[in-house]
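Take this structure first; my questions come after.
As you look at this complex, bear in mind that one protein chain is not there, while each of the others sits in place.
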Amino acid sequence: MKTSSGSPTNKKQVKSEGHPSGDDRFKALDRTMKRFNFEKDSLLEVLHDTQEIFGFLSDDLLIYISTHLRVPLSQVYGVATFYHFFTFEPLGKHNCIICRGTACHVKGSDVITQALSEEFAVPIGKTTEDGLFSLTTARCIGSCGLAPVAVLNGAVHGKQTPQSMITLVKDVLEQETEVLEQGEAG
Amino acid sequence: MTLEKLERMAQRERQRQEKFERRIFCCISTACLSAGAGQTINALQEAVDACHCKENDVEVVQTGCMGLCSRGPLVRVEDKSAETLIYADVDVDLSQQIISKHVPMRKLTDESIPEEMQELRENLKKARRRKRLEKHILGMDSPFFAKQEKIVLRNVGHLDPEKIEDYLAHGGYSALRHVLQNMTAEEVCDEILRSGLRGRGGGGYPTGLKWKSMHQEESETKFVVVNGDEGDPGAYMDRTMMEDNPHQVLEGMIIAAYAVGASYGYFYIRGEYPIAVDRIRRAIRTAHRNGILGKNVLGTDFNFDAAVRIGAGAFVCGEETALIHSVEGKRGMPRMRPPYPSTSGLWGKPTIVNNVETMANVPPIINRGADWYANIGTEQSKGTKVFALAGQLTNTGLIEVPMGISLREIVYDIGDDVPGDAEFKAAQTGGPSGGCIPHEHLDTPVDYENLSKLGSIMGSGGLVIIDSTTSMPEFARFFMDFCVDESCGKCVPCRVGTIQIRILLDKIIAGSGEPEDLNKLEDLCHIVKDTSLCGLGQSAPNPVLSTLKFFLDEYIALIPAQEPA
Amino acid sequence: MSGVSFNEAILELPMVTLTIDGKKIEAPANTHVLQVALKNGIEIPHLCYHPELSVSGGCRLCIVEVEGYSQPVPSCGLACTDGLVITTQGERLYELRKNVLDLFISDHPLDCVICEKAGACLLQEYAYEYGIKETTYTPTISSTLYQDDNPFFIRDHQYCILCGRCVRMCDEIVGVHAIDFAKRGFETNIATPYDGPMIESTCVFCGNCVQVCPTAALMPVSRKDKGREWELDHKTTICGYCGVGCQLEYALKGDEILYAQASPDGPVNGELLCTKGRYGWDFVLSPERLTRPLIRRDLAYELGLTSEPWEQPDTSPLADRQPKIEDYFIPVDWEMALDLVASRLAATVNEHDPDSVVGLASARCTNEENYLFQKFIRAGIGTNNVDHCARL
Partner (left out) sequence: MQAFGSGAMTNSIRGIRDADCILITGSNTAEAHPVIGYEVIRATKKGAHLIIIDPRRVPLVDHATLFLQPQPGTDIYVFLAMMHTIVKEGWADQVFIEERTEGFEDLAKVLDTYTPERAALISGVPSEQIVEAARLYALGVRSKGDSVYDDERGHSTILYAMGITQRSNGTDNVISLANLSMLCGQIGKPSTGVNPLRGQSNVQGACDVGCLVNVLPGYQRVNLDEPRRSVAKFWGLEDLPDKPGLTIVEATHAALEGDVRAMYIMGENPMMSDPNTQHVERSLRSLDFLVVQEIFPSDTAFLAHVILPAASSLEKEGTFTNTERRIQRLHAVLPAPGEAWPDWRITAEIASRFDQERETNREPGYWHFDSVADIFDELALVTPIYRGMNYARLEGQGLQWPCPEEDHPGTPILHVGRFSRGRGKFNPIEARDPAEQPDEEYPLILTTGRVLYHYHTGTMTRRSEPLHWREPHGFVEINPNDAEAIDLEDGFAVAIHSRRGQVRTRARITERVPPGTVFLAFHWREAPANVLTQDHTLDPVAKIPEYKVCAVRLENPRQNKK
């Protein structure tokens, strides 16, 4: 018999009763998995949503996903480590992404990255110890016409120089300390 | 039923648009947004409001890329009774001037003007007296625009990407309608074959052939995948199309599905493109609502549905077998071909993978005919190609040019030369898989054959101009770094070979190279090229090989002179 | 008892004819060139290909020239078609393979002089064949040493060439998917989740990954520091555990077993074994093995073999700690033991009847032994009271 039967027949009821910790964010994760009907193939989408919900992928999250999608944990780990989009460490409160695309490179983006790294004492791809600032790079954010480009807290800044970027980041971080100081004063 | 409904929607939208005396388009694509288009469009709207003009006089429209991204934010003013103008570098102040120039201010009694508007009205009155507007006007006859020919991007920058009505009003989905009503699947394949359309993702395989072979596969389930994983750093053509005219891509995809007999499709979009993801998702939803997707597309017995899958930062996923693995939620590692995806792709079913730009070419071909399309371009390469023009040029941005145009025209006419004192050195095409083309080959016609003859490739359309300030060995190392990072690690030549190429480049650039290292470098590049599993590995050494070919003197200069024995 | 003989391994598949190195070869249509070549005794070097596993195509060594193709093609994934003309050797292929091997070697420690896999390592074999003494590139070892503390096998990443045989084995055949590729590019390694120890993964320690590993990245613990491949004898027999009847091959140095592996020609198991078959043989070396006939002390006293009287305790042998055998029994020679057994059995038959004797044969003894045993019970003692634990 050459025909196949169509969809898999084991519509097993996968319980989605949330996480024992009672963390509400797991409910959002459950909704995502449910949306994909707990299909194994939705792993990448689920990882995307998980990172969006939790900010990064921790080991217990991967175990949670592995159990619910019935994908072997080693495979979940293998997939998550394959794609550079996924991060296993929490990002800083403020995040600066420097584009490393060809156009930006030609216009000196690596100099900007280096300058920021030195100025704020943070290794490239890492977060400052106080967790306030992360410096990361991206392959290309597709704004080549404005090279060199940086993304600071989601806002794209084109035609930057090392100095202009340092100023931008300083502004953001200064607001942070002001808030802190006000908090202490109050 | 659905057909009539769509026709009514298009009609209504056209009538609505025609009522306006003036329509002011503000580009809100990423480049312009980062240049401040957000404030610009707000300022435009406020200024229009302040003019308190008649109903149906002025509409401010958010739209997509107009091309000259380096001069953003861009604003185009279409006036029924005047010439269409494009303004560059439009900030808030300039917005007010533009409005005051084009929009007549209604005389009103003071009471009828809200207090907060008073100041703005005064500003607009003052702005009328200023004259510095002219230098922001981009002449439509300037070479940047005149040398271009827009097929794929024809409607980009002319419509609101979030409104299906706007697309319909511009003749959207008429190709699909035509196909479903008047053509068999086979005829569609033939039409595309006759048009000479070739895959715009880099390989340049005739799209019609691909469709035909898939059409002939016997399988209940087939898939269409649109490759929107534009991984080439320095390119953003696909992103622009997905963001600024998502329905055109979707329409191409549905036609492809009809032609090959697929019932389900995926858009595989880079994770770094959240807006594109959002726009495509929205387009799918509205298409669904209007009977363009789902069961019985446009009332026929053709069923097709589509979903979005998000990539996660892996260049290799541009390779179709890797992409298929990624859509299946696996590690994006390529596999050997054959079997080709058209025989065994997603979940082992026949699958066709086409790049975004290829899909966007389909509706115009259907609408205007294969013969018309085949007239554009060169003998082997038909139609137009969209390039992301970047690097050391005065004009950078998104351009669409007919195949066969010379590089010189692109660099000097459209790009308006290298700024400042520096001089043009090379044009890099095809991104990390491509190569550099030096000055002496600038008259080469841009098409698939000629570029590969020079050791480069057409690629997906990244075109980066390098000036004399850049060292070519270092530039080659930049690409090698990229390939080392992006190698999936499956096959040895790519996994280990790229590392060894980089080690050699490091050594040479550090000034500790020996003369034979250059031979070794070249040999190694050929080994990696000849023995790698997938396109990424096979083309990874191209940047090194092409710089070795054209800029060998720069490498030699880095090798310390040998002590005489 | 009827039944038509039928070999289900041979299904009627359409056959095609291709030419490999000038030799016309018939092959089933759905097979690959490498598979067919190897079956016909034509050697093509290969590292990632394994007949039991899906095709990977990552090692690039099995490239061949195909008539009509400008570039060499890996033969592992090349389907046999009618009229295909293949060349497996030649100067260009030799150079390309040599260069690929050179790249492999640049990422592999040249420890062959102290490596136990030496002599059975495929990479070593090919390096020798292609005359590679050392890499012409800068040696760069991709992964650091990682030792797992399980008593089954050693994992040593620095010897790993990422052929992926272990990953495919674990997923496609064993089905536990304990390991997978992690990271990518030069950083790629074979990993358990979070690179944890095997015991914390889903690993079932079947060791099939060890068997298919072409290098020393996965090695049995039991052979560590005990001998090199060419010093070993290999003896094939049948596994003594469950009823599947796997053929296995013990590698011995003298009378010492160093490791066990599946004998590739086994009609049932091929190259596969389970954890018991592969690692559970060391019980034969246990000091608890019975090595002399024993007579229980009370009976021995009765027979005058010992002067110490003894009474069998009431406590069950299943009580928490098993008693010591020498506390219950004394050793005797075979003559004494056999005569005693024969005379007691004969006496029982004489005093009662043959049906008062019961024989329990064993599902772990050979056909010959069981045959002889039931013959003894039936023809010797004269009863059908012979059973074994088939039901238990």
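Labels for the chains are A, B and C, by order of writing; each one numbers its residues from 1.
Operating definition for what follows: a contact is a pair of C-beta atoms (placed from the backbone, for glycine too) under 8 Å apart; a residue touches a chain by one contact, two chains touch by 3 or more.
All values reported here derive from a predicted model rather than from experimental measurement.
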item: From C:G90, C:P139 or C:G245, residue that would touch the chain that is not displayed; value: C:G245
item: Hidden-chain contact residue, picked from the options C:E91, C:D225, C:D255 or C:E311; value: C:D255
item: Contact partner of the left-out chain, one of C:E91, C:E288 or C:E308; value: C:E288
item: For chain B, residues in touch with the removed chain; value: 347-348
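As a working rule, only the chains that are shown with their structure count from here on.
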item: Approximate Å spacing (C-alpha centroids) for the pair chain A, chain C; value: 45
item: CA centroid of chain A to CA centroid of chain B, Å; value: 25
item: Set of chain B residues in contact with two or more other chains; value: 314, 331, 333, 485, 488
item: Multi-partner residues of chain C (at least 2 other chains); value: 180-181, 183-184
item: Residues of chain A defined as touching chain C within the complex; value: 59, 62-63, 72-78, 81-82
item: Chain C to chain B touching residues, read off their complex; value: 55-60, 63, 71-72, 74, 76-77, 79, 96, 99-100, 103-104, 106-107, 136-138, 140, 142, 161-162, 164, 180-181, 183-188
item: Residues of chain B defined as touching chain C within the complex; value: 314, 331, 333, 335-336, 338, 484-493, 495-500, 503, 520, 523-524, 527, 530-533
